[in-house]
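Yeah, one chain of the complex is gone here, protein chain that is, but the others are all in their spots.
Per-chain residue numbering starts at 1, and chain names A, B, C, D, E, F and G are given in the order in which the chains are listed.
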Amino acid sequence: MRIAIPKGRLQNNTLALFAEAGYDTPTEADIASRRLVFARGGIEWIFVKDCDVPIYVEHGAADAGVAGLDQLLEHDSTAYQPVDLPFGRCRMMLIAAPGAPALEALTLPKIATKYPRIARTWLDSRGIRAEIIPLGGSVELAAVLNLTTHVIDLVETGETVRIHKLEMQEVVAEISARLIVGKDVYRTAPLAVRELVARVSAAALAAA
Amino acid sequence: MRIAIPKGRLQNNTLALFAEAGYDTPTEADIASRRLVFARGGIEWIFVKDCDVPIYVEHGAADAGVAGLDQLLEHDSTAYQPVDLPFGRCRMMLIAAPGAPALEALTLPKIATKYPRIARTWLDSRGIRAEIIPLGGSVELAAVLNLTTHVIDLVETGETVRIHKLEMQEVVAEISARLIVGKDVYRTAPLAVRELVARVSAAALAAA
Amino acid sequence: MRIAIPKGRLQNNTLALFAEAGYDTPTEADIASRRLVFARGGIEWIFVKDCDVPIYVEHGAADAGVAGLDQLLEHDSTAYQPVDLPFGRCRMMLIAAPGAPALEALTLPKIATKYPRIARTWLDSRGIRAEIIPLGGSVELAAVLNLTTHVIDLVETGETVRIHKLEMQEVVAEISARLIVGKDVYRTAPLAVRELVARVSAAALAAA
Amino acid sequence: MRIAIPKGRLQNNTLALFAEAGYDTPTEADIASRRLVFARGGIEWIFVKDCDVPIYVEHGAADAGVAGLDQLLEHDSTAYQPVDLPFGRCRMMLIAAPGAPALEALTLPKIATKYPRIARTWLDSRGIRAEIIPLGGSVELAAVLNLTTHVIDLVETGETVRIHKLEMQEVVAEISARLIVGKDVYRTAPLAVRELVARVSAAALAAA
Amino acid sequence: MGKKLRYPIGVRPLLIAESARRRRVEARIVSILDRAGFDEVILPIIDYAEPYAAAGAIDSSQTYRFVDRDGDLVAVRSDFTPMVARALAPAIAPGDLPLRVFYRGDVIRYRPSRLGANREMFQIGAEIIGDGSEKADIEVLSSVSSILRELGTNPIIVFTDATLPERIDPVAREWLATKRAPAGAPEVVKRLIAGTATTGDLPHDMADRLDAISRACPDCAIHLDDVDRARGYYTGLRFHAYDRASRSTIAQGGRYDDLYEKFGASAPAVGFTITCE
Amino acid sequence: MGKKLRYPIGVRPLLIAESARRRRVEARIVSILDRAGFDEVILPIIDYAEPYAAAGAIDSSQTYRFVDRDGDLVAVRSDFTPMVARALAPAIAPGDLPLRVFYRGDVIRYRPSRLGANREMFQIGAEIIGDGSEKADIEVLSSVSSILRELGTNPIIVFTDATLPERIDPVAREWLATKRAPAGAPEVVKRLIAGTATTGDLPHDMADRLDAISRACPDCAIHLDDVDRARGYYTGLRFHAYDRASRSTIAQGGRYDDLYEKFGASAPAVGFTITCE
Amino acid sequence: MGKKLRYPIGVRPLLIAESARRRRVEARIVSILDRAGFDEVILPIIDYAEPYAAAGAIDSSQTYRFVDRDGDLVAVRSDFTPMVARALAPAIAPGDLPLRVFYRGDVIRYRPSRLGANREMFQIGAEIIGDGSEKADIEVLSSVSSILRELGTNPIIVFTDATLPERIDPVAREWLATKRAPAGAPEVVKRLIAGTATTGDLPHDMADRLDAISRACPDCAIHLDDVDRARGYYTGLRFHAYDRASRSTIAQGGRYDDLYEKFGASAPAVGFTITCE
Partner (left out) sequence: MGKKLRYPIGVRPLLIAESARRRRVEARIVSILDRAGFDEVILPIIDYAEPYAAAGAIDSSQTYRFVDRDGDLVAVRSDFTPMVARALAPAIAPGDLPLRVFYRGDVIRYRPSRLGANREMFQIGAEIIGDGSEKADIEVLSSVSSILRELGTNPIIVFTDATLPERIDPVAREWLATKRAPAGAPEVVKRLIAGTATTGDLPHDMADRLDAISRACPDCAIHLDDVDRARGYYTGLRFHAYDRASRSTIAQGGRYDDLYEKFGASAPAVGFTITCE
C-alpha cells in the first residue's frame, strides 16, 4: 500500500493523524534527508507537493493520500473521499478589491485565482460571465494592484485579506483536508483499504 | 515605474542586482513584514511568485520584472527580454528513469513535468509523440515511482537527479534569469525604460 | 394575376378546368404559336414545364398555377394548395424488378427515381437505408436492366409496369393535380385569390 | 455489348450513324412498340432519356452510348469520349433579358438554367457571384418574366431567343454529341470497344 | 482554384455605393426607433446552439453550426428574437418593465433549396418587453407601418393570431396551412379557407383583441387564415408586411409571451424585424 | 511546422511489432467468443450524434463531434454498446432471441484532463440480447474471466448492482460515490461505506440475484459499494475487471435492460467490453 | 425525427450474416499476405489533414474533414496509401528495406454526386517499400492476381505506366483521358487512342519495363491508353483489377516512388488495395 503525504501546510497534521492511527510514519530525520520515498511498517510513504496528491492517486501511482478539497475539485479527482479530516479547514472565498462593485453589476469582471477550474464551474453555476486570470501565488496582489476587480482564494485566518483591506463577498466552497483512496484500489485491495479507512476515521474522531 | 521581484530562488540575487544598479530596494524588514508592495526611490516594488512575473508584465500590472526563461517560455510571454542576468543559470533537461530506453524507442512514452507547454513544443519539434502529465512539484518522484518513463525539469546542481539515480538524457533548453519589460511600456515610457535597461545591464556586467 | 399552366400530361385538363370556371383561356392557335405568355381576360397565362410550376409560384413569378402533388412534394413547395383537382390522379409506387426481394430484406438496395427528395423522405420515415440513383425518364428501364432492384415512379394505368413484368410493392403517395397559390399572393391580393379559388372549386366539383 | 440510344433531339441522327456504321439498329416498328430494349446483331440497344445516358454508362448499366456534351458536363461523367459526332452541334450561351446589364455589373444576378453544375463551374471560373435557379424547361421564360436577369441554355437556331427578344451575351461552351464508352469497359472488353470506336469514327467522318 | 475567387455561396461584401444606401436606410429606421423611446442592445455574432435548441427557438437545419475548441456546438447568428430574449432575460428586473429595445446587424441563414440564394441578411428589429396588452400589439404594428412608409415603400400589412388553428381544432393547422380541409372538417375551418369567416367565428377573447387591433390600425388587414405549417415561438399577434410592388416580405413579427420564460424571466414580449436586402 | 510531424494527440499508428501483438490477442479472444456461440457484427466508424444524445447513451464531452455536409451533427465512434443497440434493435425479431453477438474495433475518446493521453483504444466486446435472467449475467462474467485468464492476465473482477444506491435512498449515490455519508444517513449506507454490509442488507430480489451470481462465479467478488457518480445506461449487474499487476481497468460491463428500447426493440441485454492497449 | 432512424448516408452496420462473409474474405487474404512475408501495420482512424494536403496526396473534397478542439484540421481516414507512408517514413532505417507491409480497415469517402452511395468501404492493401525494381512490380501484380483468384473471382487486370502521357507530350494526358485528340496531335497519341500503339512506340526504358512485367504476368494485359485525368501520386506501374462478371473495380494500385520522400524517407514503393464491398 503506497500513501501520498502532502508537503506544505497539511504535512504535519497528516503525519500526526497517521501516527495517531497507529502507523509507523517517517521521522523528522527521514523528512530532513530530502529523500521522497520511505518504506515503514509495510507502507510506502511518499512526500508529494499537496496539489499533486490527486494526480498520483488518479494515475494509480499512489493508492491513497491526504489532499485538500480545493485540490480535489481543481483536478476533478474521481477518487473516493472516505474520511473528512479535522484539519486544513478553510473557505474558498470571492474577495473583492476595496470598493469594487458586486460581481453581477460588472459587465466583464476579471478574476485572479489559483483555481481556474473551480472558478469557472462556480461562475457558470451563477450564470456570471468573467475573464479568469490564473496565477501561481499571493493572489490578493492582483486585487491590490487592481489588475482584477476580484480574486477567488483560500482564506484561513483572513489576515492577508485584512492587511490589504480587501472585502470577502461570498463563500465559494467550504474546504477541508480529506483522506482519498483510488477507485481501482477499493476494488483490487478491499481489505487493506477498509482497514486504512477504519483506523484513519477513528484517529480523525479522536483528534476532533 | 512598477517592478515585479520574483519570490523564491531568484529573489535575493534580483534584489542584490537592483541594489548594485543603484536602486533603493526594499529592505529585509520590508520583506519580513509580509506586505507585497513597497514604494521606494520612485519605484513601486511588488513581490510576486516567480511563475507569475510574466503574467503581471503581460497584463500591464507591472512594467518590468525579473523571471527565469523557463517561466517566460511556459507562459509564451510576448515581453521584451533586454538583459540576460548572470544568475539563475540552469538547464531544462529530459531525465529518464533508471534503465529507461531512449524516448524515440518508446511507442507512447509518459513524461511528467511542471512545464507542459515547453514539453509539448519540444516534443513536436522532435516529432515525438508522448503523453504529458503536468505536476506541481518534485517531478523526479514520478520517474522514481515509474508513473512516467521520463521527466522534463530544471536541473541546477543535478543533486536531486543523482539521489534518485536518474539519467540526464538531453538538454531541452538553457535557462537563465532575465530582465523583462512590457512591450507597451517600451512604447509609452521609453526614457524610463532605457535608463532601467542601461543601469541593470551595467550591474549584470559588473556581477558576471 | 398571372397563372402558370403546366405543359405536358396535365395541360389540356387544366385549360378545360379554367374554361369551365368561366375564364377566357388561351386558344389552340395561341398554344401552337410557341409563344409562352398570353394576356387574356385580365389574366396573364404562362405555359411552363409541369415540374417548374412550383418554382415559378415559389419565386413569385406566378401568382397561381396547377401542378401535380408529385412536383409540389419534390420541390418542397410552401405554396397553399386550396383545390384538389379531379384529374391527374395517379399513385407514386415502389416498384420492384421481377423476383426482387422486399426492400427491408436487402442490406443496401439501389432505387432509381425521378423524385430523389420524395424517395429519401419516404425511406427515412420507414427507417430504410438505400442508395438513390436520380434519373430523368423511363425509370422502369433501371429495374429491367437491374441497374437497381427497385424504382419509385408515378403509375397511372400501370401498363408500363405490366409490359416490363415489374411488381408494384407499395404505395408511396396518392397523387393528384392541385391548384396552388403563392403564400404572399394570399396576403397581398386576397379578393382576387378568393374569387379564383371559388370559381376553380366550383368547376372542379362540376367536372368530378 | 449494350449501347444506350438517347431519346429526343439526338435519337434519329444517332440511329442513322450506327446504321451507317453497319450495325443492325432497331427499326421504326421497334421504337413504336414502346419497348425499351432490343437485341439486334449481337448488340443490346436500350432507349434512354438523353440526360440519363451518362448515368447508365457511369453505373455500368450500358457499355457505351451517345450523349450531348451538355449532359456529360452536367453529370461530371468520367466516361471516355472517343468520337465527336457531326450532329447535335449547338452552343451553351449566357442569354440576358432585354436591356439587362452585363453580368459583372450586377451585385447579385439571378440566373435560370437547366444546367446548375455547368453554370456554377463557369461562374466560379469567371469569379462571378450569382444565385442559380434550376428549372426543368423553357428556361427563356424566366428572363421574359424577369424572374431572373440572365439564363444559361442551349441555343441551336437561336429562334427562341429571337422570339422573346433576348440578347446572347457570351458563349459558355461549344456543345456536340459524343460517343461515350465506360472506363471499365475499355479495360474489360478492349477489342469490342476498339471495333465500335473505329466503325463509328468512320461513319462520323463519312457523314461530316 | 477559381472557386475561391468567390465568397461562400450567398455571402458577399457591399462596395461603396451599396454600403451608402444600406447605411442611409439604417440611419432613418434607427432615428424613428430612437424617437419612439427604443434603446439599442448589441448581440454577439456567435452563441452556443444548445440553449436555443432546448427552447425549441431556432430551426437548426437553417443555421451555420460548428463544434468549437471546447467541444461545444456553436451557431452563427441566424435569428435575433431568441438571442434578445437570452441576453435580456437574466438582466431584467420587474421594475424595468415595460422595456423598449431595438437591435440591428447581419444574420446568416442556410437555404439549401435555393442554390446560391443570399444567406446573409441585414436586419433591424424592435421589441416591447413586459406589456402583454393589445396596446403593445397596436404600438408595434403602427411602428412597422410608419417606418415602412417613411422608407418610401407602400406596405401591405396582414395579421392574425398565431394560436388560432389550435383554438379551433387540434388538426386545423394542417388544413389551414395547405388551404384544403376534408369534407368532415368543422364549418368554421371551411369558412376560414374560403375567406368568408369573420372574427365572429372566433373565441371571444381572440375576436375582441383582433377587432381592437384592426380598429386601431386601419392600414393593416386581418387575414384569419394566414397560417404557417409551424407556430414557432409565436403565441398571439402574428403579422407579415409586404412591399406592394415586389410582393416580397420586408418585415414580419408578432407576440411571443413564453420565449423569455425559457431563458429565465417570465415576461411577455411583442416585436418586429425588418429585413433590408 | 513541426507540429504536423506528429499525430493528433493520443492517436497513433502501430508499427509491425505492436500490430502483430495486437492481432494475436484479438485472434485468441475472437476464437473463444466463436466457440461460445457469439456472432460478429461490424459497426460503422461514424454515426449521427443525435440518436445517442436523445437516448442519453453517450457523454458528448468525450466524443469527437462535427457538423457534416448535410448540416447534421456526426460523432466518431466512442462507445460500442449504444451503437450495437441502435444497429440491432430495428433488425431483431422476437424469434431471434436470445442473440449472442460480439464486435471489435477502435473507439476514440477525448480526455481533456490528460494532455496527450491515448484517445484511440482497441476494444473487443460481446453481448447476450434477450435474456434478462441471472443465467445470462453469470455467462457474461464467466466469459470475461476465462478470456482474461486465457490472455495470461490474472484478473480481479468485482461486481455489484448498478441500481443499488437508488434502491436504498434517492441521495445515496452521492454518498456512496464519494464514500462519505453525513451522520444522519441510513445505517445501511454507513455499513456499505465501511464495507461491513452484506447482501442481507439489500432488497431480497437484488440480494438473491447477487448471491446466485457470486456462487456461480467464485473468482468474482461482490463490492456492494462500488458506485460511480452516474449510473449511465446500466440497470442491473455492473462489473469491472482489473489486471492484478498494473491495477488498470482491462474490461468492464454489465446489464442494460432499457437501452434497446430507446432504439425501438424492448429487449434486455448484458455484455462486456475488453480494452486492449 | 425519422431521419435519425437511419445512418449518415452511405454508412451502415453489417449484421451477422454479412459480418461473417466479410471476415471470411478478410481472413483468407490476410493468410496469403502472411505467407508471402507481409507484416501488418495498424493505422489510426483520424489524422491531421495538413500533412497530406501539403504532400498533395489526398483530394480534400472527398474526405470528411473537421476542425478539432486544438483548432487543427483533422480528416477521417479516406485513403490508406498516404497514411502508411506518413506512419512508416519516420521509422524506416535503410537496413530495414525492402519492407513488406499490409493493412486493413474501413475508409470513408464522400461522393456528393451519388446520393446515398456507400461511403464506408472495407479495404485490405499491401506494399513493398524500398525496392524500385520491376521485380517488385511483378511481385505486386502476381500477388493481386493470386489473391483475387483465391477469392473465387475471375479478375481482369490491366496495367500501364502512370507517367506515360507526360513522357509523350505535356498535353497528352487531356487527350488520352478523354480518348479524343485534335488532328495536329502526335501520331503516337492517335495510335494510342486507336489501341494500335505498342510498347515499341514508347521511350525504351518504359517499354522494356512494361514488356518484362507483361512477360512475367501472363494474365495481366497492358492497356497503354488507360489514363486518368489526374496522375495522383503514381510514378510508374499503374493497374486496375476488375471482376469479369460485375465489371466493377475490385482492386487497384501501382508504384509511387516519391510519396515516402514527402514524409521524410526517400524510399520507392509499390502496392495495391483490394476493396471488399
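In the analysis below, a contact is a pair of C-beta atoms (placed from the backbone, for glycine too) under 8 Å apart; a residue touches a chain by one contact, two chains touch by 3 or more.
Every value quoted in this text rests on a predicted model; they were computed, and no experiment measured them.
In the complete complex, the hidden chain is touched by one of B:P6, B:G68, B:P82 or B:P116, namely B:P82.
Checked against the full complex, the candidates E:V101, E:A181, E:A197 or E:C217 give a single residue touching the omitted chain, namely E:V101. Across E:R12, E:R28 or E:R247, the single residue that touches the chain missing here is E:R12.
Even with one chain removed from view, subunit B keeps its contact list with that chain: residues 60, 75-76, 78, 80-84, 178, 181-182, 184-188, 190, 193-194, 197-198. Subunit E residues in contact with the hidden partner, per the touch definition given at the top, are 3-5, 7-9, 11-16, 18-20, 22-23, 39-48, 50-51, 54, 64, 66-70, 72, 74, 76-77, 83, 87-88, 90-91, 101, 106, 108, 110, 112, 120. What subunit G contributes to its contact with the hidden chain is residues 60-61, 65-67, 71, 73, 110.
We take it that only the chains that are shown with their structure count from here on.
Equivalent interface to D-E within the set B-F, A-F or D-G: B-F (over half of contact pairs identical by residue number).
Our note on geometry: subunit B versus subunit C, Cα centroid distance of 76 Å, whole angstroms. Annotation: 32 Å between the Cα-based centres of subunit C and subunit E.
Contacts with at least two other chains are made by residues 127, 133-134 of subunit B. Contact of a single residue of subunit G with at least two other chains is seen at positions 3, 5, 7, 12, 14-15, 18, 66-67, 69-70, 90.
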